[in-house]
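The other protein chains are all here in position, but one chain of the complex has been omitted.
For reference, chains read A and B in written order, and residue numbers begin at 1 within each chain.
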Amino acid sequence: MDINWLDANYLPWLIPVPPLFSFLLIILVLGRYKILSAVVATSSVFLSFLMAWPLFFKAALFTEDFGFRDGVYRVFGSHITWMDLGYQQFKMGVTVDPLTTTLLFMVPLAMLMIFIYSIGYMRAYPENDPHQIRFSRFFAYLSLFAGAMLTLVVADNLLLLFMGWEVMGLCSYLLIGFLFEKKSAYQAAVKAFMTTRIADVFFLVGIGYLFAETGSLSYRDILYNEAVLERLGNSDLTGFLGLSAAAIIGTLIVIGTIGKAAQFPLHVWLPDAMEGPTPVSAMIHAAAMVSAGVYLVIRFFPLLEAGGNPHHAEYTLPLIVMGVLGSVTALGGGFLGIAQNDIKRVLAYSTISQLGFMVAALGIGAYVAAAFHLITHAFFKALLFMCSGAVIHAMEHGEHHLHEMGHDDAIPHRVQPGEATPYGTDYIGPHGEAPNDLEWQPTVPAGIDLSFVAVPNDMRLMGGLFNRIPVTALTMLAGSLSLAGFPILSAGFWSKDEILADALLFITEPSAFEGHGAPWLHILVFFSLFFAAMMTAFYTTRMWIMTFAGTPRSEIAKYATLKHEHHHHEHEHDHHHDAHAVVPHDAHEHEAEEENRFSWERFKAWWSVYSNSALMQGPLVVLAFFAIFAGFVGMHPNFPILNILTGGNGASGGTNYFYNLVSDTLIHLPPKPPFATEGSIKIPLPLLSSLTAFFVGAGLGYMVYGVPIEAGEKDRSEAFFGSQLWTAMQNRLYIDTFYLRTFYVPFEWFARKISYQAIDKETIDEFLHTVADTMVSIGEALKMLNRVVIDGVGDGIPSLIASAGRYFRNIQSGSIQQYLLFSSGILLLIVVGFLLIV
Amino acid sequence: MELTWQAIAFFIFSALTLGGGFAVVTQRNIFHAALFLMLSLFGTAGLFVLLIAPFLAAVQVLVYIGAIAILVLFAIMLTRRLMGLTISLNQQWPAAALAMLVLFGVLLLVLTPVGDDILGQNWSANLPTDGDTAPEVTYITVREIGVAFSTQNGFVLPFEIVSLLLTSALIGAIVVAREDEAI
Partner (left out) sequence: MVPLWMYLVVSAALFCIGAFGVLARRNAIAILLSIELMLNAANINLVAFWRYMNPTVINGQVFAAFVFAVAAAEAAVGVALILSIYRNRQTVMVEDVNILKW
């Protein structure tokens, strides 16, 4: 068969292949070669990128009527018959439709940046650090992760999507627990895996139900088939609680998303997932895993809304679940984000919150807005996480430096190995101290304190980092503004604005809801997201100011740098340097001192100092560009003045490129939220609300934290919330603790006492032992029977024959006389007998 | 039965024959056994004479006693080392004796008028019960026997075969009895 693999219909097959191949290559062959592994992994993603982007441009720009338009479904894709199921065939294939293209734009780019960043990040660790020891493995996992995500993206059916989904679950487990010497890390890995697993079970049930109902899992057969959707949406189909099949399936799928995209109440794994190396956080929270969760509900939106219409306040159960839980998540995530002192945990809660935005938006049918926010969020959140990784690295280098200089006393509340931490007693310092406790401790600490923050992550110890790592600070500013929704010059602003505009439809377009019941979900979602956006702006401001502004609040922050030489490069240094030697090396000074000639040693020294820094900060710049400018593609057509950029006249007539692209994924075009309210006085209410949210939130943040807090000063928000609530917030409102107490402890008790002790050991084992003993006795009896009777017969017959032979062989003595005697005796007997008879 | 000189001679020769035979099979010394065989053969020759077969009696004395017995004596002397064996009979001799007694009994029953009464069937009815009823006979001369051996109507073919047999047996005996290295 001749297949032109570069044809757009077949190219999607190849997109996930390079990372998956790279995974195998690194795992099987390249495990010992660190840099080669990294290069192979990065090149593989770059190959995927090289395939994905042309495909995106071909689809989005150069294909007429791409997507679903006027009843014609024009997408790229191909499929093969995967298995014959007797009465039908299961087809496995790939597809590229408008929604897929957006992800094909975002995912490979973000991944490529993450991979490049990872090289610098991982290499910056000292030799004996677990990051370095398992360097190749990290890239193998990362490759598998990328391959799985790309598989999920190009899948044309739910099963293939689920495969990618599950492989990503595995990868998240492996990567979160990458530093498994740390108890907190492997516990976080198990937590993430188990939490998402709970959701995946429901998801899988939903898949099974969907397949049972429709006999197919292909998007084309289900999502673009109005007859099927109508049948599924008909509540007469099932009698279960009066719900339609679509509602049940949709709810189960939404539960899958709740687990994967960390929505309340299954969000608990995500803050702990920060235990993985920071590129992993970027991968999980931006490019791949949580995006996949949201992508799933966006993809299945037609099914979720089947039987209802959110734009007429006819909410189906899945939409209600999404709207309510998304709102709660957005609010709660934003609320908890305020109180976090761990820079990565702030971002984690912001991720939860932003994912809540998307899910809630989808709950009210804001299809395009949710997809848009997914893309923009991926960019700026990947950026933010990578920035935070750079910050943490700088802090770790500061700590490392202090340690080398013999200023250990300057490192604040450093947890010593063996000292109790909330997670156990096995904290690993930045120098890769050996783990001292790998035993599983079955009991949960009574008063678990989740407010524990590792030293390099602690924002209270930062401050003034702008001067130390300016590139990171600026790019993080771009990301933060985008997250907070800074007007115009941030991608987040446009997507959040569009979500709010969609939520405000009940005011700006009340005619749609007339005669259809109250648009309560819209109202709920709008106010939740409005306040959540406000809180987002607040804690983002707090985070950036605490990190970068003001003066260093600790010795560590003073020496934080990304251009720190490795330990083994400075072994000649004395431990008790005077002050000026503490200043990090500046290669330029050396150049000035020496003659300006090239030397390989000098180049290597320079490279070792600058390469990691460049590798880490280069991707930041790229992503910062997208975090700032990517939002213009989703600009409202009537946005004043700026719509000139999109072909408008300054007042109206612009183009919402993103809407035009993505909306073609659906059979029925999603509504375009109007820019302003109806009536004589046109108030641009959505714009006003998002501006208000940003300026109030950011303004409050600046008011509170504008004067940077001093070292040791209590957090100013604590006074506002009260120390009790503050502590509760830092402890994640005790939800994790609640789960521990409610589920983990009883389950553990049940597992140990009932399952293990009572059932397994005493009942099943006892029973099995009894059975086994009985069997052994029976076996012994059978053995005796065997030995006596069967062996007796079996051995007896041959031995009888043998002894008979042994006896009778004496006849054949070789003595002729004996033969003669016998024969004559027998002859005589015959003769005598003859005589007697006759 | 009238006790004539013929009867006396018969008993004497019979006693010689049977006594010699018995001594042959019981005598420990094999050399003595061979000598007793000669005695037994001599008795047989006497019986032949009584039966008016002088040629056979002569051949008996010449060939048996003169040739075969001497041959056997040679063999005995060649294996002289074994002459002094103490046990002459093997372990099965009582069984053999019993069997032979039974055989003799059966033969008696079959061949003698005594058996006819016991068996109720007259096996020997066709036999002449009295020696007196035996037909008168003329002496058969050596010449007649020689003619019988050499005429076409007589026994020339069996005679030739027997001579051949004898020749080949002698050659074979020579071959078998030769020293090993000749073969």
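The definition used in the following text is that contacts are C-beta pairs under 8 Å (C-beta built on N, C-alpha and C of every residue); 3 or more make two chains touch, one makes a residue touch a chain.
No experiment lies behind these values; they were computed from the predicted model shown.
One chain is missing from the display, and on chain A it is touched by residues 809, 812-817, 820-821, 824.
Residue positions on chain B in contact with the hidden chain: 1, 4, 6-7, 10, 14, 17-18, 21-22, 24-25, 30, 33-34, 37, 40-41, 44, 47-48, 51-53, 55-56, 59-60, 63-64, 67-68, 71-72, 74-76, 78-79, 82, 85, 87-90, 92-93, 96-97, 99-101, 103-104, 107-108, 111-113, 124, 127-132, 134-135, 137, 140, 144-145, 148-149, 154-155, 158, 162-163, 165-166, 169-170, 172-177, 179-180, in rising order.
Basically, only the chains that are shown with their structure count from here on.
Per-chain CA centroids place chain A at a distance of 121 Å from chain B. Residues 815, 817-818, 821, 824-825, 828, 831-832, 835, 838 of chain A are the ones that touch chain B when the two sit in their complex.
Within the complex formed with chain A, the chain B residues making contact are 90, 92, 95-96, 99, 102-103, 106, 109, 119, 121.
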